[in-house]
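One protein chain is absent from this view; the other protein chains keep their places.
For reference, chains read A, B, C and D in written order, and residue numbers begin at 1 within each chain.
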Amino acid sequence: MDIKSGAIFFDILYPQIFILGVGMLILIVGNYMKSRGFIATLAVIGLVAGLLLSLEQWENPQSGFFGMVQVDNTAIFFYVLFITAGILTILMSRSYLVTLGIERFEYYALILFSTAGMMTMASSSDLVVIFLGLEIMSVPLYVLAGFARHDIQSNEAGIKYFIMGAFATGFLVYGIALIYGASGTTDLRRIMADFSFLASHAPVLTYSGAVLILIGFAFKVAAVPFHMWVPDVYQGAPTPVTGYFSVAPKAAGFAALMRIFLYGFADMESLTLILYVMAILTMTVGNIMALLQSNIKRMLAYSSIAHAGYILVGLTAGGEGALSSILYYLAAYMFFNLGAFAVVTLMDSRAGSTADIGEINGMAAKYPYLAAVFALFMFALAGFPPTAGFFGKFYIFSEAVKGGFVWLTIIAVMNSFVSVYYYLRPVVAAYFDPAEKEFSPVAYRPGIIAVLLITALGTVALGFFPGYVLEISRMCMFPFM
Amino acid sequence: MEKTILTLVTFFPALGAILLLLVPRSQHNSVKSLALIFSFITFLISLFMYSMFDPAASGMQLEINVPWVTGFGIGFHLGIDGISLLLIMLTTILSVIAIWSSWNSITTGVKGYYISMLLLETGMLGVFVALDLFLFYVFWEVMLIPMYFIIGVWGGPRKIYAAIKFVLFTMFGSLLMLVALLYMFFMYQSWAGVYSFNLLDLYQLPIAREIQTWLFLAFALAFAIKVPIWPFHTWLPDAHVQAPTAGSVILAGVLLKMGTYGFVRICLPLFPDATIQFVPLISVLSLIGIIYGALVAMVQRDVKSLVAFSSVSHLGFVMLGMMALNVQGLEGSVLQMLNHGISTGALFLIVGMIYERRHTRMIADFGGLAKSMPVFSTFFMIVALSSIGLPLTNGFVGEFLILLGTYKANATYAIIGASGVVLAACYMLWMMQRVIFGKITNPENEKVKDLSLREKLVLIPLVVLIFWIGIYPKPILERVEPAVKNIIKMVEERRPSQSHTAEFGSGVCFQDEAKGHCTGIRE
Amino acid sequence: MQYIFLVPLFPLIGFLLNGLLLGRLKKSVISLIACASVGLSFLVSVRLFMELLSLPAETRILQETLFTWIPSGDFVVNFGFMVDPLSAVMILVVSGVGFLIHVYSVGYMHEDASYGRYFTYLNLFVFNMLVLVLADNYLLMFVGWEGVGLCSYLLIGFWFEKQSAADAGKKAFIVNRIGDFGFLLGLFIIFWQVGSLDYMVVFEKAPILFVAGGGLITAATLLLFVGATGKSAQIPLYVWLPDAMEGPTPVSALLHAATMVTAGVYMIARSNVLFMMAPTTMAVVAIIGIATAFFAGTMALTQNDIKRVLAYSTVSQLGYMFVACGVAAFAAGIFHLMTHAFFKALLFLGSGSVIHALAGQQDMRFMGGLKKHMPITYKTFLAGTLAIAGIPLFSGFFSKDEILWKAFSSDYGSPWLWIIAVGTAGMTAFYMFRLLYLTFFGEGRMDEQAKHHLHESPKMMTVPLIALAVLSIIGGYVGIPHVLGGGDNFNKFLEPVMKGIHGEAVEHALLSAGHSAALELVLMITSVGVVSLFIFLAYYFYRKNSTAMGQIRQKFSWLHKVLFGKYFIDEFYGLVIVRPLVNFSLFLWKIFDVIIIDGLINGMATIIGDISTVLRPVQSGKVRSYATIFVIGVMVLIGYFVIR
Amino acid sequence: MIPVTHYLILSALLFSVGVAGVISSRNLIVMFMSIELMLNAANLSIIAFSRYLNIMDGHVIVFLVLTVAAAEAAVGLAIIIAIFRNRATINADRFNLFKR
Partner (left out) sequence: MMLETAVFYAAAVIAVFGAIMMVLQRNPVASVLYLILSLVAQAVLYVQLAAMFVGALLIIIYAGAILVLFLFVIMLLNLRGEKIEQEKSPIPTATKLILSLLFFVELVMIFRQFSTTPTSEYITDAGWQFGDVVPVAELLFTKYLYPFELTSILLLVAIVGAVIMAKREKGEDEGEM
């Protein structure tokens, strides 16, 4: 055991503790406070404080709780990502929740809890802790998916997400069991150290265990063929929640995947092939299925599958570069994908909205700025420069080429070619298609405006000046690698 | 000033676009004027830049190289040689003209339109000044978006189809280019030990022959689609016909040149072996394009699509001359890029002008316009003649040099290519015949007003250029020559470069540091 | 101080003034500008000519470089002019005849609404023509070459509202372009072999750098000749010239008779050095020339349109000139070019006068008896007819006879050439007199109203007629051959230019002179005899016994049909080239572009869409199915390790 | 003596039965219970491994997994209640509002 990690350093858990604390505070206060706005503000404040506390630990890798907690730069990067996603989600949620009549204070608490769970996932190198973090993240998400209790679509999203999620958890646990059986530990550091022994001593057990763990997280990041829940859940869940789904848990899934497979099982060669095939399948299925969707949420669901595929390309490439490229991509992806969902949320906050693509018609004429921002997000999703989407893809693909995966990269770019078609469809609808009926007015709220501004700014800034975030992402690595 | 002038030229229109954002939507006139002023000042700046350019010096001038994404060796590296200089001038002039020409034709979404135009200008200029491959790629893609909107929002009845086709075609090519670009990037890294997207650095990189082939194909596909080389041309007629007038002007005038420019700037010097290897293929495709474009243009019923197909033919000439790989051919090719921009740009303007009056572009709907619109017809005639390469107009000098150069390289190509000159006369004159000559059969053609002052002023600069280049092309040619010679030198000298490719040959092995073994190239 | 550039400059100024101020000037000002500009350039030409004469024969070259036109690597072309005897003759003819025709036009076009436009074009033409002949390199010549083609296009289609006129213009341009295509390729060969396009350099170096009689020089000259056939309306590219008669008559006179169409002859004479090195080409030139002369002559026999007769006659006469070139008698060709310019311009202008009087009527079947109404026109026309028929003492006699003699006697010639040429001369006499009789003699066949309006043309038109008539008569005296006691001055004047027949070739030329003077005289008399015979025939058929003609026509109706239909060459071209080309193009567009290329792309898109459709049912919405797929995924992944 | 493999195979069998339950049952409750069974199967193997390796960490892991199962059960059943209120069924196949 590590010299330092034997001690129990509560201070390295301050961000989580703080966020959890605010979450509990909301649970308490919520019962007495009428003002939901206040609750939301409280949640945001909590997250911002968590963010600041996280930044405090930058460039100061620490380990605690017998090595169960490892707060390194990578973890901090993810902290920031999760917290930002949480803040943005909360900011964009209010008007939607109010319109649907489902605004309850627990909503904000759940997002905080889920965020804390993700942070736990990202900051551990022990399979058991990662698993627990996953559960702390997922349980609130199950609830959030079904948060609109009176809406049968939301119900259905909740139950599907829950059943599939629990099902995947079963495999994950079984995988952990196998790894435990093979190595006698769940500590990734020890697994990495002993990997060559494991691979020769009990190869099938180790590999199968690793694969089952992979599957558990592949489910979370929506990799094919473990993606089936995604379209239904994304479509059914309340729109801001969908936005949150598409970003935060996915990032958390990748955080875990990277910890496990770029660190613990980094030497597992045969995994490359699996990731290779999975990446291709994920991109292709996501993109092709997205082509014919007429519901924006569903289309974005498939799109998020495709994006998971691109990130898997980076994971396939492996190496340090892969880690930072994925970090960069996730950061960029958070901005434009949440931005896109913010726009959809705004539209969905109107009565009678079904998020059908035809509802966008005429948007540009009535709300030119909203349409412009929406188009920006679509172009970013499609990977046009100078948006963040482009540089993200560029970075990932460059890592793949560097790793020698030229054909994989070609398939990836062909995929992003296909994706252009469906990402342009909302733009076509917003700008080109004549509106049959008037684009009904949307209600701008300060929160959603802030989200749109932040995400648009992030999308553009990360595109124009990728250097800064790039440097940061390159400072992230697993310190004990 | 030396260092900033290119940045200024490139981003001045974008600055205008940002300022336009602040103007209220309803104030059409201020929007228009502001856009015009900004594009015009850009033009003035580019004139200043022209004066700063030293015609005698070879190599890049007015360079600026600021690190941008240091982690990737990406720099904000701008610089021009004679070739880029000309294309920049073309872009700035055509942008002013295009913006001014849309004065009355764009009535909806005015603000968005002019913002798109200005952004488009920045995108195009960026492609021509970028000396960093990454930057080049960024600009290359960036300009797609405003063009997409220009076609899609302000276009004709099938605008959506055309806009999407345009974007998808271009994207298809450029994405493969991205892979090739990355591949080269890492090759450079393993050769030189540092990361760099700097084109001038990459020029030094020796690449094994078979890898060159692949890289060349990837880049060439992107450029070929843009040019467009037959058979990748089918997006062009649709895009041209559906785009609004100014869009067509820019599309034909500048955007297509980005493809040919790409070939000159990237494919030729970077992959000399592959270039030599692909000369026959590209030449033959260009020849097919020349003949094909001309023949198909001949039977068009819509003036605009006729001009569009004529572009296919003309760009065939440009590529043919380039593939001659000698001074005359390449110089002619560069000059012809310019010429095509001017002539075809003017043709589209002219078509736009009658379209505004008659709301049709069908050849059959016209006839006898020379009677009712003599001034218009004169302009039309001059431009058409320049387009078919009549001596003392710009088209002649370019086509002559191209064919002269091509003849040296391969006489058969030149002979076939020259037949395109005849066919050009056929389709152009036949069209003129049916549009401006003959009896007025449709009474509506009798009442049409001749050109307004604004329209005349829009056309006059182009006509002046047509004759200037036709009569006194020396200032242009002497600026192009050092650049062209440079490129030829690079192709010639770096050919069969067996000696120093040894360490990075076909058996290339990418050292994967994390895994510590050779993953090789999976192809 | 060089001032050659003034020659083309004046018409250019005229063009610019008239063109830019179009519609704002009074007619009188327009005509003043137009005529004065050409007149001035004529005066400068005369001055240049004098200056040239003042120099010793060997150094009769004036050169002037204005600026570098196209510099590209080792390819450098200047905008430079050169006056030597050949171009001196040409500029005199062009500006002189041009001036007369301008003056004539003032009267002829007076009523036309587009008066200004007309003179604009005309000045532009003169400018281009002067550039063509003054150029000191091939490329600049090509500028004029295409320039005159453009003007021809514009002027033929001057009355563009008439569909046929516009069509004819287009046809002229395109056919000329086909010729130019050859010209250009010829230039490429020359440049890459010699390294320059300057006449001086080319003619100096060509004998060294080309293998005489070799494939390259033959190809180059043949290609140049293709250019000449286009411009000078030779087989197979002559088809545009008869149609070109749709233009105003003075245009036909200037462009399609006197000057532009002779550019091909000028070019070959200019390139005599090259052509002399390629005997094969020479033969081709001669054969094409004689064939054109003959066939055009036959076609002229049956035409009813007064201008078309003249047009075919022009084609035929141009054939003569090519024969001259083909037999290395370049000077003779140029001589005929000059005299032809005089009398053919005269004939066209005369016919123009007739048409003017008849308010646009061009069909000879509706003419006749104009002699008494238009005496001046008649007399001048007669002079022209006599000149073209080759009646001794008229200019045409000297030049034509020179060609006939050279065709017979030259090393490149042959008796067969002579025989066909003489036959053609006979035909020329026949159709010209037919024209004369039908137009000026007999009863007036026009309708009453037209008859009433008959009048002699105004002074503006008759004065140029008279001037040209004088030239047609005396123009030949500059080149009276030795055999008739003349000094052959014209030949001598041009000799410095004809470097090609110096050196080795000069021996042959001298040898040909070895034929006896007696033979030359005999042949001369024979040809005059043949011509006289045909004149009599014409007199017989059209003056004396017009029914006989009808009978013959009946008897040989097929022949008449063929001749009247101009051998159906136009139809042939239409059927074999134009139609298939258009259909092929339509195929390319509608089938290849739209169905195949776009189809392929759309097909791919459809396939991707179909995949999407096929995959959709998998997303059934049922959790159990999702789980099943999940499990399959797990099995595959684990299976990979288990089975491996 | 009972080899550890026996326990493992038994756990595999239980796990497979759980999987079969999830993929073939229509009843949400049964599906859910099948998932619980899968977790238990995993637990069994952990215990077996623990015994085999003579390391007690496995027991703690099982303890933790049990907690997770409890938490999931609570939430899952709550969701089932919620959906039953709206749809009056727990037939999983009926929940397919989003076809395609």
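The rule is simple: a residue touches a chain if its C-beta (ideal position, glycine included) is under 8 Å from a C-beta of that chain, and two chains touch if they have at least 3 such contacts.
Everything numeric here is computed off the predicted structure, so don't read it as measured data.
Trainee: Indicate each shown chain that the hidden chain touches within the full complex.
Mentor: A, C, D
Trainee: Considering the whole complex, which of A:Gln57, A:Thr120, A:Ser416 or A:Thr459 touches the chain not shown?
Mentor: Residue touching the chain left out of view: A:Thr120.
Trainee: For the chain left off this view, which of A:Leu53, A:Ile76 or A:Leu110 is in contact with it?
Mentor: A:Leu110
Trainee: So that we can see where the missing chain sits, which residues of chain C does it touch?
Mentor: Residues 617-618, 620, 622, 624-625, 628, 631-632, 634-635, 638-639, 641-642 of chain C touch the chain that is not shown.
Trainee: Touching the hidden chain in the full complex, which residues of chain D are there? Just list them.
Mentor: Within chain D, the residues that touch the unshown chain are 1-10, 12-21, 23-27, 29-30, 32-34, 36-37, 40, 43-44, 47-48, 50-52, 54, 56-57, 59-60, 62-64, 66-75, 77-82, 84-85, 89-91, 93.
Trainee: Considering the entire assembly, which residues of chain A contact the chain that has been omitted?
Mentor: So the residues of chain A touching the missing chain come out as 8, 20, 24, 27, 65-66, 68-69, 104, 106, 109-110, 113, 116-117, 120, 126, 128-129, 132-133, 135-136, 139-140, 142-143, 146-147, 149, 158, 178, 181, 202-205, 208.
Here, only the chains that are shown with their structure count from here on.
Trainee: Looking at B-C and C-D, which one has the bigger number of contacting C-beta pairs?
Mentor: Contact tally favours B-C.
Trainee: With chain centres taken as the means of their Cα atoms, state the distance from chain C to chain D in Å.
Mentor: 97
Trainee: Roughly how many whole angstrom separate the Cα centroids of chain A and chain D?
Mentor: Chain centres of chain A and chain D, defined by C-alpha means, are spaced 26 Å apart.
Trainee: Got the chain C residues that touch at least 2 other chains?
Mentor: 616, 619, 621, 623, 627
Trainee: List, in ascending order, every residue of chain B touching at least 2 other chains.
Mentor: none
Trainee: Provide the residue numbers of chain C that touch chain A in the complex, in ascending order.
Mentor: Touching chain A: residues 605, 608-609, 611-613, 615-616, 618-619, 621, 623, 625-627, 629-630, 632-634, 637-638, 640-642, 644 of chain C.
Trainee: Where on chain C is chain B touching in the complex?
Mentor: 22-23, 67-75, 79, 117, 139, 142-143, 145-147, 150, 153, 157, 160-163, 166-167, 169-170, 173-174, 177-178, 180-181, 184-185, 187-189, 191-192, 581-582, 584-586, 588-589, 593, 597-598, 601
Trainee: How about chain A: which of its residues touch chain D in the complex?
Mentor: 128, 131-132, 135, 139, 142-143, 146, 149-150, 152-153, 155-156, 158-160, 162-163, 166-167, 169-171, 173-174, 176-178, 180-181, 184-186, 231-232, 235-236, 298
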